[in-house]
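See structure below.
Here the complex is missing a single protein chain, while all its other protein chains stay put.
Letters A and B mark the chains in the order given here, with residues in each chain numbered from 1 onward.
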Amino acid sequence: MNIQSAFADALLAPEAVCPPGLLAWNGSDPGRRFAVYRNNVMVSLIDALADSYPVTQQLVGEEFFAAMARLFVQAQPPRSPVLALYGEGFADFIEAFPPAAGLPYLADVARLEMRRVQAWHAADAAPLTEQELARLLADAALPAARFGLQPSLAVLRSRHAVVSLWAAHQTDDVTAALAQVAVEDAENALVLRVGLEVDIVRIADGAAIFILNLQQGVAFGAAAGQALAAESGFDLVAALGMLLRGGAICSAGFSRSEAA
Amino acid sequence: MNAAHVPTGIACGLPAAGGIGLKPEHFREILDTQPELGFFEVHAENYMVAGGPFHHYLTCIRERYALSIHGVGLSIGGASALDEAHLDRLAVLLDRYQPESFSEHLAWSSHGGAFLNDLLPLPYHAAALDRVCAHIDRVQERLKRRMLLENPASYVEFAASTMAETEFIAEVVRRTGCGLLLDVNNVYVACVNHHRDPRAYIRSLPLPAVGQIHLAGFACDVDAAGAPLLIDSHGAPVAQAVWELYEFALEGLGPTPTLIERDNDIPALPVLLAEACQAQRMMRERVAATDEVCA
Partner (left out) sequence: MKTTTTMTAASLALAFGAALSIAAAPVAAQDKMMDKEKCYGVALKGKNDCKAGAGTSCAGTSKIDHQGNAWSMVPKGSCEKTASKTSPTGMGQLMEFKEKKA
């Protein structure tokens, strides 16, 4: 019992300490052997973060990323044996991490990358069929329809050019692409898994508000109204077309319990 | 509890052939080329997600191949109670994919609510034995099937141990009725690291309980006294010494489902398939040699 506690504590401790009660057959210092476990825990969890946050890593470089990730792992080790979604708190950690303060956009890039991982693993849901959509179009109650959206869908609103920054790192010439990015431009990201791939699309303010409202269960007409109030140039046809094309609308209901 | 209470399901219905670990890098190529192979093995936890490509590909591949599900996060050797939520996730996964085999490790990986993502060693004494047996009883009861328990690779030993590892494993098998996953690379790594005879180690295991074999590559390091310290890296081809030990194990076991494990520096699919072929060839040659002797 105590052996495991001491062992576990030493694995995550910032300083290399060797827990008591360990032996090596040749009487050598067991600390060196224990370091295999310590190394594996740290490196595997840092690697897990690097897999989820590749652009964050590219922005700060491998060395800085590893050092920052190590502190995160020590502060917030995984709580579940399922590592696919480990590191949900990493963006908040980055935001409060003084050495990264010079990159005010970094936390939002990390947020976008976590949305992407979440979208990748999100539940599968069948979009409305053509027939169902046609029936909906013909329904006089269409403005009151509340849409159920894909579980993978997320909208991220950022004060920085988060989509452009992310997209620049998907190109062959990152430096050239980054030269075109104005990081201070606010951007909204739509994240959606279409088929087996995750799409990340830059959307306007109105579209972001529209989709966020739909996601919260606001009726179609009211959500469109909210978007139009926020952005006079809101293009409902384009926003809706994008959702439909991505198969993002999975259900439509007409519960009128909620006041718009 | 004793073996009489164990669910009657077979521990390992895999074919006595070579298999490889399924990696996302190879998903498409496997479906495109449909190579001949005994089975694929996946790590359970990688598929404990709601949906998306992992499930899509595993579903397609499972339709065509035998499947082994290998858990890496159950913490059977843990001091605290088993994570029932994790057992539930395992039950859902096994129900969905109906694998021919389910296996886990004689190790722990969770403590105090934190998951440490490594297969950590435990001392071998009576209290640990009771705990491990209770955990395996619970796993087999919850999953309604026998599991295979894998022998560990380790780098340290405990002053508190009162039994040899093989003695501990044999007693677990006797009490719980679980099967064994004989990881030949782990045997080799642990025996080099703790200065033991790997053949004697294998001989002292309850071999009739073995349902599957793992083969993998290791990395070399040294301890504080300069003695060799092998690391179970799964990042290299199977070493010659491990092939030889495998051959020795086959003498006692006969043809046994054999997995090539590779988790680091993953090579092209044909490289792994060739290693699985070699294992299969060695099984066949042993059978042929035995037949000659008998004839």
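The rule is simple: a residue touches a chain if its C-beta (ideal position, glycine included) is under 8 Å from a C-beta of that chain, and two chains touch if they have at least 3 such contacts.
The structure displayed is predicted, hence computed values, not measured ones.
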Touch with the omitted chain, as defined above, among A:117, A:153 or A:208: A:117
Touch criterion as defined above, residue of B:17, B:37, B:72 or B:205 at the omitted chain: B:72
Touch list for subunit A against the chain that is not drawn: 14-16, 32-33, 35-36, 38-40, 42-44, 46, 48, 51-52, 57-67, 70-71, 74, 81-84, 86, 97-103, 106, 116-117, 120, 133-134, 136-137, 140, 142-143, 163, 165-170, 174-175, 178-179, 181-184, 197-202, 220-221, 224-226, 228-229, 232, 236-245
Touch list for subunit B against the chain that is not drawn: 23-25, 27, 42-46, 53-54, 70, 72-73, 105, 117-119, 153, 219, 221, 229, 231-235, 261, 263-264
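Operating definition for what follows: only the chains that are shown with their structure count from here on.
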For subunit A paired with subunit B, centre-to-centre distance based on mean C-alpha positions, whole Å: 33
Residues of subunit A defined as touching subunit B within the complex: 1, 3-5, 7-8, 11-12, 21-34, 36-37, 40-41, 44-45, 48, 77-85, 119-125, 151-152, 193, 196
Parts of subunit B lying in touch with subunit A, wherever the complex brings them together: 45-46, 48-56, 72-75, 78-79, 83, 86, 89, 108-118, 120, 122-123, 155-160, 193-195, 221, 223-225, 227, 229, 231
